[in-house]
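With one protein chain withheld, the remaining protein chains of the complex are depicted in position.
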């Protein structure tokens, strides 16, 4: 970690560009000042510090040359305070942290995003398109509550990928839950299932359903799940705040991306989170 | 300093070989345990720690492959305690420290050693013989009180160099002080004086005389003087114990080797030393 | 690796390496994992009477230049009721030390009672008292900086618990041996030193302290010479009768040896787990190095203890 170029302490940079994707989601971008460019893998995250307030984990949403972007959805005090900041405001960046997605294969790809779970997957989509020397199918299945929450939809529709949208209120695309959509899509698509790699991020209850579906298709080893509903403190695997039962793996360093076969052995997956005080709370009771 | 391979803390090694060159001078050698070999320049020194006692600066007397040797003359409590140690005893080595001799030229060479001042010059002689791709004259003028103090004399007599010995009691070679010897030698030898590089180490009063002679021949810039009569504490230029007036240079890091033109500007040279308490004492009053 | 067997008072563990409190050990799974990856014993995060969220983030930062960590976690913990229950899930072969904090003697007793009530299953090696909490009645002073309070805490706690009581000392004090003496005179079964060293960081762009709590504590390689000296001083004052557990900046097997030579029977490891993809890499490096040293020097751990004082 210390060998490669990496921010161990928050580096405070002015917000370079800001726009709202919808009324509660802001895209913030920053110019990294260094000479050399930082190595960042999709699925990795930064700790974003709002000086004098708090610090929260946010996935890298886009990174090219020296511009790094984050998509932040206001759900609580800190995320809401950050999205209210304007250009030139200083935000601290600490990272990148965590184990990102593995892109080292030639398979076709299904990407499944639920709500703000699209944040790390946007970076993934662009990396898959730009860094592939092979031609492969990329299918993006994106779900949200309503049309305005289908973040980056117009951008995706212009990319050389198949897109498939669904909304809970039917305001765009398929009318229903993303898990219903996936089931049928996978059934139809996966003629040679092992030729497919599946990437997903979203609410943990959704991820849990996707794991079950993948298991039914014996595809759990082809499934890469990014957890993003969890409390992170240190980011580098030392404080123990983010460890998940029963395997005793950390989200912050061993994750946030796990293979389906590993996450299948995690009792807490989709069931319990742990708050800042380390006590468990059931996922079912809270909704984003 | 920290980049290259270097002992910052004393590394305790067993004495590998020990023999007495005369009744008060021991040659101790050690095997360095590391894989890579350490870069050591003649004139550089180590701090030799006698655990539980004290630590003193000692020039590198020989270094080849992984064997490093020191010639230690018993003059006070610590040096006497060290020369009484036997093989397998642990001695701490910290270093190499200091600015060594510059060997980066093709000139002929005069080496002038007084007493234990031969210690760093033995390593220099071997380096000059082994690492020269050119043929050049090497003249060694070695002086001591008496024959037994002409350390390594038999070894030098076998080397492809001219040797010239003198003793104060006339027991070997020229009968008289080394400074008298040098004056005539230089007068005779130095037909093209700028083709000669002069190296010297020994009691500071002798070095002072050599500087004067060199200045008379306008050779002070060709003169490299190694000081070895001084109190050293840290070895890396931080504690201030070894700074010399009036230039404010350190012996331990800027030295112990200085060019004649630099040392000529040092008021204290050949006049005053500083003890462990930082107070000055005149060199004239003490003799080794 | 029989030669690594270590005795701390009446308890025996398979090797002298113990997980330090607050590092990785917030959950039953991570404690279990760390033990199974080779440590001699594991210490939990410090547990208090009530749940505590701790301080806002950033609260744990790595300082690569000095291989150290600055933290102000602020004793985040789920409280003794929930944690007592959680402990039941740990297999009984795991050698477990429960770290506790409180701001008065009475509260320490309550936390111990509570843990014992909710955790009937797991046998504990010891309770480790973290005395860094501010004192309930005497504003602004940490309980661990006043010998009188320490004596009272240890006395009360000893009356409650038959499980050995280890007292963890802070280095942020004029004379650590005074607190050590107080704890021992009151019946402490072992002393643990050191906790983190008072520290802080400021961001020069926003001109604000970086830690959510402003102030924090330094751990890791920077404090090794500090912890070592604490153990040396404690051993010199208290002699070999009271077991000492050394910690602070241990990252190499050589550090473990230094602590034992200074007077420790065992050591705890914390910040050094930073930058290891898996804890067992560090643990096995330490154990192997230690074992070879003992074989090479033909000496046992017990014989090695305190030798630097000879």
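Here the chain labels run A, B and C in written order, and each chain numbers its own residues starting at 1.
The working rule: a contact is a pair of C-beta atoms (placed from the backbone, for glycine too) under 8 Å apart; a residue touches a chain by one contact, two chains touch by 3 or more.
Every value quoted in this text rests on a predicted model; they were computed, and no experiment measured them.
Participant: From the touch rule at the top of the page, work out which displayed chains the omitted chain touches.
Facilitator: Listed by label, the shown chains it touches are B, C.
Participant: Out of C:73, C:115 or C:197, point to the residue that touches the absent chain in the complete complex.
Facilitator: Considering the complete complex, C:197 is the one touching the chain left out.
Participant: For chain C, which positions touch the chain that isn't shown here?
Facilitator: 63, 65-68, 70, 145, 171-174, 197-202, 204, 207-209, 214-216, 218, 221-223, 225-226, 228-230, 232-233, 254, 257-258, 261-262, 293, 304, 307-308, 310
Participant: Which positions on chain B touch the chain that was left off?
Facilitator: These residues of chain B touch the chain that is not shown: 1-2, 8-10, 12, 47, 49, 51-56, 90, 92, 94, 233-241, 243-248, 250, 253, 274-280.
Convention: only the chains that are shown with their structure count from here on.
Participant: So which chain is the furthest away from chain A, centre to centre on CA atoms?
Facilitator: Comparing chain centres, B lies farthest from chain A.
Participant: Indicate the whole-number Å distance between the mean C-alpha point of chain A and the mean C-alpha point of chain C.
Facilitator: Comparing mean C-alpha positions, chain C is 36 Å from chain A.
Participant: Centroid of chain B to centroid of chain C, CA atoms only: how many Å?
Facilitator: That pair's centroid distance is 51 Å.
Participant: I'd like the Å distance between the centres of chain A and chain B, where a centre is the mean of that chain's Cα atoms.
Facilitator: 66
Participant: On chain B, where are the residues touching two or more other chains?
Facilitator: Residues: none.
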